[in-house]
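All protein chains but one are shown in place.
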Amino acid sequence: MQYTEKVIEHFQHPRNVGEIENPDGIGHVGNPICGDVMELYIKIKDNIIVDVKFKTFGCGAAIASGSMLTELIKGKSIDEALEISNKIVVEALGGLPPKKTHCSVLAEDALKFAIDDYFKKQGKK
Amino acid sequence: MQYTEKVIEHFQHPRNVGEIENPDGIGHVGNPICGDVMELYIKIKDNIIVDVKFKTFGCGAAIASGSMLTELIKGKSIDEALEISNKIVVEALGGLPPKKTHCSVLAEDALKFAIDDYFKKQGKK
Amino acid sequence: MKKIYLDHNATTPVHSEVIKEMLPYYRDIYGNASSFHQFGQQARKAVEEAREKVVDFIGAKSGEIIFTSGGTEADNFAIKGVAYANQTKGKHIITSSIEHHAVLNSCKYLEKQGFRITYLPVDKYGLINPEEVKKAIEDETILISIMHANNEMGTIEPIAEVGKIAKEKGVYFHIDAVQSAGKIPVEVKELNVDLLSLSGHKVYGPKGIGVLYIRKGTKIQPLIHGGHHEKNKRAGTENVPGIIGLAKAIEIARITVKEEAIRLTNLRNRLWTSINEKIEDVFLHGHPQERLPNTLNLSFEGVEGEAIILDLDMKGIAVSTGSACTSGTLEPSHVLKAMGVNPRLAQGAIRFSLGEDNTQEEIDYVADMLSGIVSRLRGISPFYQKKESKDLYKGA
Partner (left out) sequence: MKKIYLDHNATTPVHSEVIKEMLPYYRDIYGNASSFHQFGQQARKAVEEAREKVVDFIGAKSGEIIFTSGGTEADNFAIKGVAYANQTKGKHIITSSIEHHAVLNSCKYLEKQGFRITYLPVDKYGLINPEEVKKAIEDETILISIMHANNEMGTIEPIAEVGKIAKEKGVYFHIDAVQSAGKIPVEVKELNVDLLSLSGHKVYGPKGIGVLYIRKGTKIQPLIHGGHHEKNKRAGTENVPGIIGLAKAIEIARITVKEEAIRLTNLRNRLWTSINEKIEDVFLHGHPQERLPNTLNLSFEGVEGEAIILDLDMKGIAVSTGSACTSGTLEPSHVLKAMGVNPRLAQGAIRFSLGEDNTQEEIDYVADMLSGIVSRLRGISPFYQKKESKDLYKGA
């Protein structure tokens, strides 16, 4: 498995790891094939993602994807964040081995679920 | 193919090569599988093989077998010569590779045919 | 950076004496061993001497050793070769659910050709039960194929007992000894086996060479057809340097196997003790005693395996998730699954397989590094703080 330097760097020093107390949205997704799991917490203010944290039970690519995604969406509006597809994550990481693309999908999915969760919670308010 | 030193020596310096003019018996045999051919000429006096010569279109083992056989039978009585089986030839050569045993059989057969031929010619006299 | 290789079950460095022994066969004694002339006959002589070394190593007879291109080909040859040659007797084969893919995928291929395969279960230590082998045998059964020792967690199977059963029932018995050879004694008569696979690169020999032992009289069909090599059982110009190298490696192993087994067991146990002292919630896979001396397979609760491997790799330490051939795929280990290991733990399994070159300092260094790595990764994991039941081992 050849990872790019960027992937390795994010794997070794992942940004925004952790949980957020009282988050505005949580996305919890698991990949049924490989068993990897990702959790994403978001804090939203005036439609802007003011804070984001993630945790993952996953391989190097999953950790790097989670880290990169959180960097990409932090400070963005919800609409802007929703445009961050797994492809953009992969590109930002300088590429992922083909077999590892699904890890970036996991990150994208976690984000979508978190935003969904946010809207659901909003609706309930 | 590992030949014994004895085989090599007889191959390189075969004894009794040639033909006999007006032989008392000729044996001409061919092996239908490998295509080898052997010709044996004998000269008989008072039931004794006083001279013998051979020629062969055959491999190293055939040449060595012919050479060894002629050495073994020269000076022997016909009855003694008939006891020289291919096994005795092989032993005298210090062994032959299994696939080459048939070459010694060729020599034995050539001798038998030559003696047969001698008896036939005797009968005609 | 330090380089510490703890993946000897994947492959081993070639012993320097082995290289020395092989070298003359590249440019000096380079003849084709099937050639008539001296160039060929010199090579032939070396090949036959090498064959005798293999004969000695496993207690076979001359003429029962066929050289192949490796363990995978040997396994394919044994299984397909016996299956096709004996299909008039029956089309049933017994194997286990924890075999190497070389065996499993040969069996799966045969299933498509109308053979029936029984994949025996294993217990939580990865052991098959000889009684179940006995029960599985039918009139139609033509072959039993069980590995001597498992490559992932090292469990050693009760081969001699199965061998006895196979012999009683008159069923051919093949063992995959690719991982056991050189680590524990392997003896075909004692074990009652009819066929046995070996691989050069697992015993400090070269890659691309292996052996199938075929007991005299065993009905088997070639896998690779062509010239009259290897007694018409395996065609292809003989890989002379490979054969020489394998034989030399085996010759060395024969001398060193017992002492190395003790040394490696000690080192391996030291690693385990040290990890256990430094890291909480570690699970050992495989049989605690009936196990290869060099193999340690562990899961660290809450952490995925590849992440650990990558982190160790950054520090120059090579370990693996199990079989090298499935790394890079997404499949979890079929071996741990068959043992009933909780899937999330199975996904975190790390194999440490020690070898000749490893030292105590290396082992201590690895335990140190690992402790930091596991706690870092547990910090990223959503599963470690929210501690789930400790009884993970039983669930599935």
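A few comments on the model shown:
To keep things simple, chains are lettered A, B and C as they appear, and every chain counts its residues starting from 1.
As a working rule, a contact is a pair of C-beta atoms (placed from the backbone, for glycine too) under 8 Å apart; a residue touches a chain by one contact, two chains touch by 3 or more.
Just so you know, these numbers come straight off a predicted model, no measurement behind them.
Interface note for the absent chain: among C:S320, C:S333, C:N358 or C:S381, the touching residue is C:S320. Only one residue from C:I309, C:V341 or C:I380 touches the chain missing from this view: C:I309.
For subunit B, the residues touching the absent chain in the complete assembly are 1, 3, 8, 11-12, 14, 17, 28, 33-39, 55-60, 62-63, 97, 99, 102.
With the whole complex as reference, residues 3, 5, 7, 10-14, 16, 18-19, 23, 26-28, 30-32, 34-40, 68-73, 75-76, 100-102, 105-106, 108-109, 199, 201, 206-209, 223-229, 235-242, 306, 309-310, 312-313, 316-321, 323-329 of subunit C touch the missing chain.
Note that in this section only the chains that are shown with their structure count from here on.
Each chain gets one centre point, the mean of its Cα atoms, and the points for subunit A and subunit C are 40 Å apart.
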